[in-house]
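As you look at this complex, bear in mind that one protein chain is not there, while each of the others sits in place.
Right after this comes chain A.
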Amino acid sequence: MADLTTRFLGIESPNPFWLASAPPTDKEYNVRRAFEAGWGGVVWKTLGAEGPPVVNVNGPRYGVVHGADRRVLGLNNIELITDRDLETNLEEMARVKADYPDRALIASIMVPCEEAAWKAILPRVAETNADGIELNFGCPHGMSERGMGSAVGQVPEYIEMVARWCKQYYDRPVIVKLTPNITDIRKPAEAARRGGADAVSLINTINSITAVDLDRMAPEPTIDGKGSHGGYCGPAVKPIALSMVSEIARAEATRGMPISGIGGITTWRDAAEFMVLGAGNVQVCTAAMTYGFRIVEELCAGLSDWMDEKGYRSTADFVGKAVPNVTDWKNLNLNYVAKARIDQDLCIKCGRCYAACEDTSHQAIAMTPDRVFEVIDAECVACNLCVDVCPVENCIEMVPMEAGRVDPRTGRVVSPDHADWTTHPNNPMAQAAE
């Protein structure tokens, strides 16, 4: 069994799986149970400033997007930061950390964008002996209306400013949690780095309305006939999160900055995908909220088995390994030519490849009267749609053409050399090959 021990910002945890700041980490009872279940760490649900805590709605807080068998594909929430007293949270954090010194305990914080507010809370958090802090600049609902959460995360200057205060008044690692509700995720990450933050974590939730009640003409979740946009998370947001993580991992200005990956992680494979794209560890929420804390057993067992199979001895061995292969479109090899090939023994003759290609793509699949489906190489652009819609695994494959053969679609000989848009004659900005 591979050693899953992970050091992130110098904080050691027995595995790379932390629970994200969210309802599962709102109080001592939950966090103790999470640690007993095997989670490597938690980011304690966001603390607010001293004084009367925020209040939550008393109607539904969550909306959902279901698959056919009510599988939770996406979840949204309009819950605010902790609605419990600051003192209570701090006392509980200190107790839990003392009892579980080997687990990571990070405090998520959201206070007004004023130096005094941060200066006041940071020493209190330090007293709990928490391993670090995470700045909640992400929540897109409720708190953002009050100038906090994503309202800060959408302004890089604010991020930089607050990060700097935190590094000034707190001596342990500072993580900035980023909102995806922006146009370019690299900008806030750069700001965090400029402000001295040790790491970024992403993504926070995405602005969303999960559904509309067509009888009440109101968005869901509906509270007394009205609804408000919430933050979307769960498996549905994973592709967005993966892309954003990879952007920060490969951008020059943020390269090497530690990343805690968040967004729809449900199985070990999801976690591994985040980590090879540059995340040093991952945070999980929706999967735990759907299935309970025990899912960490599958996460650990699956990741460990995969590591053994691949010969990785620690998580550091594979973190960032796929980053060099994330590139700009302009660098993709235009001389790479593939053609779809249908395995007739596996084909069940549903015709989905035909319908998709004939109606919406390149008319590159022929159908005989007895339902045999064959690729027309002279039309196939290797778009992969047939592979994607085929219900049978491995039935349709994209087979690269060998160099030297003639592509029947273009009549051109397949070249063994790399050639991309940067040098393409159709590109007005093309540079002559040197």
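Definition applied: a contact is a pair of C-beta atoms (placed from the backbone, for glycine too) under 8 Å apart; a residue touches a chain by one contact, two chains touch by 3 or more; residues count from 1.
Please note the rule applied: contacts and distances are computed from a predicted model.
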What is the protein name, per UniProt, of the chain that does not appear here: "Urea ABC transporter ATP-binding protein UrtD", "NAD(P)-dependent oxidoreductase", "Reductase" or "Two-component system, chemotaxis family, response regulator CheY"?
-> "NAD(P)-dependent oxidoreductase"
Omitted-chain contact residue, chosen from A:Pro391, A:Gly411 or A:Pro428 | A:Pro391
Given A:Pro23, A:Gly302 or A:Gly351, the correct residue touching the omitted chain is A:Gly351
Given A:Met1, A:Val55, A:Ala68 or A:Met429, the correct residue touching the omitted chain is A:Ala68
Per the touch rule stated above, chain A touches the missing chain via residues 67-70, 348-352, 354-355, 367, 371, 391-392
